[in-house]
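Only one protein chain is missing; all other protein chains are in place.
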Amino acid sequence: MFVAAVLVMVDYFLKIPGTGPAVVQLQNWGIILTAFTLGFGAVNLFYLHTRHISRRTPGQWPFSIWILVMIVVTAVIGVATGATGKQYSWWYNSTYFALSATVYSSLGFYMTTGCYRALRARNVEAALLLVVGAIALLRNAPAIAVGVPIIIPMEAWLSAVPTTSAQRGIMIGAALGAIALGVRTMIGRETGFLGRLTEAERRGGT
Amino acid sequence: MLVSGRIFALGMLIALWIFIVGAMEMAKKKLPTFRKLSGLDALPEMVGRAAEMNRPIHYTTGLGELTGTVAPQLVAGLAVLGYVSELAAKYGVKVIYSVYQAQVMPIATELMKEAYMRAGKADAFNAEEQIRYLSGEQFAYATAVQGIAERERPAANIMIGPFYAESMMFSETFFRIGAIQLAGTARGYQIPFFAVVCDYLLIGEEIYAAGAYLSKDPVQCGSIQGQDIGKVIGWILMFVGVLATAAGSPIIINLLKT
Amino acid sequence: MAVDLGSVIQIWIAALFTIWIYSIAFRDNVFFKFAEHTFVGVAAGHGIVYGVDNVLRYGWAPFLKGGVLYAVVFLLGLLLYTRYHKKYFWISRFPLAVMVGIGIGLSMRATVTAEFIAQIQSTAAMKLLGVDAWTAFSNLLFIIITLTVVYFFIFTFPGMHKGNLGIISKIARYGMMAAFGYSFANTVLSRFNMIFGRLDFLMSEWLPLPGGMVAMPVVLILLVYAMIPAQKRPWPKPKQPK
Partner (left out) sequence: MSKGKGFWARLEDVPREVLYAILLIVFIIPMLNPMGFPVPISDAAKKWYATIDALPAGSAIMIDFGYSGGGEPELGPMAAAVYHHIFRKGGLKPITMSTSIDGTLLWDKVIAEVNPEKYGRKYGVDYIHIGYIAGTETAMAAVGKDLRATTNTDYHGASLDQFPIMQGIKDASSFKLLICYTTGGDQSEGWVRQWNTPYKTPYLCSVIAMMVPTMLPYQKAGQIVSLLAGAQAGEMELLVGMPARGIKSADVITLTHLLVFAFVVLGNIAHYGRKASERARGG
């Protein structure tokens, strides 16, 4: 791991003949290995749900069978007829596409009640959030922005100044966090990635 | 040999490496001190309120796995769980921990048991009742948590870890039942929902600091101190850079471009 | 518009799933559970399909063309699955280490430039003098918020937050709250666009189909029935736990 990471970095920062092709090769390996991991989700589900089925977990095991059936059916159609074939495309659009689009959109309902019940001017911070949110909300409604044009420059300013600057501050902090995570992983102090816990974590961090 | 335009970046990366590893070594000898985290300060009050009302506290750490990129967030959530359990044990308040990851169950059990022991209330701990594995599927887990909220009406709800789309469902449901809420996640897209609804907030990286501070783990504490040095450097570069630009000198900009 | 039978069936399946998933916003029910479990299963299957596709295309094909090294990658890829074995799970760490190593190397080398140095540079280049008063004010505010937010996230030097310095964190929180308000509004926009997409599908593709208008009320009535708690509805009764 250390070698792979250092090689990729050296190739970027230094001009050393020979590293280029090696890194090209290495990156292709990365792609293939990642492709292998795409099956993990299915294996995890398989483990979990065979357990539900063998224990006849009330209210769950018939659905567990159904999940396994769906995994197999999808995989068979996709692998047999090709991932970009007509048949698989039909199956994808009937099931996965409709379901995933709907699942995430259903959160819109919760947001509506959240707006009604929770968006309150409790204190200065919440009031700021409320006011900025309300202005952006109105700007996002196209016809309102046309009818009340003053809202367009207001929203543009809110987006360009307070939002961008705060996000930038957060981004700088998060970038350092990502680098620190990388360092810890490379020197073997952050073994979470490798499916094993450090002693401290094993004890739950107390 | 060096690629021009990337020299400063390389230097910065090496410097950060040294700061982070150095601070980790230092932390083994003496842990760094942390600034106040206002979210954590609210915990005794939340537990006290639950004790007064004689109702449980609900705790959850969101999705993700201990083997993925969000693992540090999960670990931070577990560290705070330990602290909350100890506080709650002292006040005789029941903590309900809703779990999404089966792999977390044994860790959480041990962690809470130890916390109850530290508080001298080892008998009060009932793992089966308090640590509930709900489901390994996002929306099944989310609906199950909402079910707990509706049935058991916890006085407080604490959510720290990697949260995804369920953040709004949780915060809205617990708000409706009148629970006092503390939430924290480093997943940028979800922070706004917590900010809108929850009473107390740990923003982004604050959860790592909270986890490190409570766990007293030298690797984590040191790593945070190393990052802090990086932030100070970044801060100074920006500050001096702004002044230099105002004075008409591109010195900092040119330095950063090398 | 002539629609072939395949498309008709597709639209019917998709429409039913759409309605069933939305029902969760009202109450948990068996139709939602069915749709949800289908989602989980198909999603996992979809992962397999594209995993196989990529492995064949980028691993198997070059191997057949004589890329012997690819045999090693193939083996490493298969070894990833030892993680499910109680005894040999540690073997999976080797391929995982290669994968994670590449990922970390790629991300670290660019993060330091893209998200640290470039952001600092862009902030440092903001002009306070020689611009009109409003721009100067906006830039000043921008710089102040960025600096205070970075300051806010410094945790281990408590002296930096003592006494009057606490005001810095306060400004940072105000800045971030404004940003969160903006994000919140944008999320409403995203989610509503998604709902629009689904409703538009139901209304312009499903309902015009023969039988769509008749089927909709039936589907809805069944859903409402499924939402009635099991104890209160005449059928099916829940099994009595002993």
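First chain written, first letter: the chains are A, B and C, and each begins at residue 1.
Quick note on the criterion: a residue touches a chain if its C-beta (ideal position, glycine included) is under 8 Å from a C-beta of that chain, and two chains touch if they have at least 3 such contacts.
Everything numeric here is computed off the predicted structure, so don't read it as measured data.
Student: Out of C:73, C:102, C:147 or C:172, which touches the unshown chain?
Tutor: Answer from the full complex: C:102 touches the omitted chain.
Student: Any idea which of C:63, C:153, C:182 or C:206 touches the chain not displayed?
Tutor: C:182
Student: With the missing chain put back, which residues of chain A would touch it? List them for me.
Tutor: Touch set of chain A with respect to the missing chain: 12, 20, 23-24, 27-28, 30-32, 34-35, 38, 82-84, 88-89, 92-93, 96-101, 103-105, 109, 112-113, 115-117, 119-121, 130, 133-134, 137-138, 140-146, 149, 152, 156, 159-160, 163-164, 167-168, 171.
Student: What residues on chain C make contact with the chain left out of this view?
Tutor: Where chain C meets the chain not shown: residues 25-26, 46-47, 50-51, 53-54, 57-58, 61, 102-103, 106-107, 110-111, 113-115, 118-119, 121-122, 179, 182-183, 186-200, 203.
Student: By the contact definition given up top, give the residues of chain B that touch the hidden chain.
Tutor: On the side of chain B, residues 188-189 touch the unshown chain.
Throughout what follows, only the chains that are shown with their structure count from here on.
Student: State, to the nearest whole Å, the distance from the C-alpha centre of chain A to the C-alpha centre of chain B.
Tutor: It comes to 18 Å between the two C-alpha centres.
Student: Could you tell me which residues belong to chain B and also touch two or more other chains?
Tutor: 6, 9, 13, 16, 139, 193, 195-196, 203-205, 224, 230-231, 234
Student: Indicate the residues of chain C shared as contacts by at least two other chains.
Tutor: 24, 33, 36-37, 40, 108-109, 112, 116, 120, 123, 143, 146-147, 150, 152-153, 173, 176-177, 180-181, 183-184, 187 - these are the residues of chain C that touch more than one other chain.
Student: Show which residues of chain B lie in contact with chain C when the two form their complex.
Tutor: Touch residues, chain B against chain C: 6, 8-9, 12-13, 16, 32-37, 137, 139-140, 143, 147, 189, 191-193, 195-196, 203-206, 209, 213, 221, 224-225, 228, 230-232, 234-235, 237-242, 244-246, 252-253, 256-257.
Student: Quick check: in the complex, which residue numbers of chain A touch chain C?
Tutor: Residues 1-9, 12-13, 25-43, 45, 47, 58, 63-64, 66-75, 77-79, 82-84, 88, 90, 92-111, 115, 124-126, 128-137, 140, 157-176, 178-179, 182, 185-186, 193-196 of chain A touch chain C in their complex.
Student: Under the touch definition given earlier, write down the residues of chain B that touch chain A in their complex.
Tutor: My answer: residues 1-3, 6-7, 9-10, 13, 16-17, 20-21, 24, 66-69, 71-72, 75, 78-79, 81-82, 102, 107-108, 110-111, 114-115, 136, 139, 165, 168-169, 171-172, 175-176, 186, 188, 193, 195-197, 203-205, 208, 211, 214-215, 217, 219-220, 223-224, 226-227, 230-231, 234.
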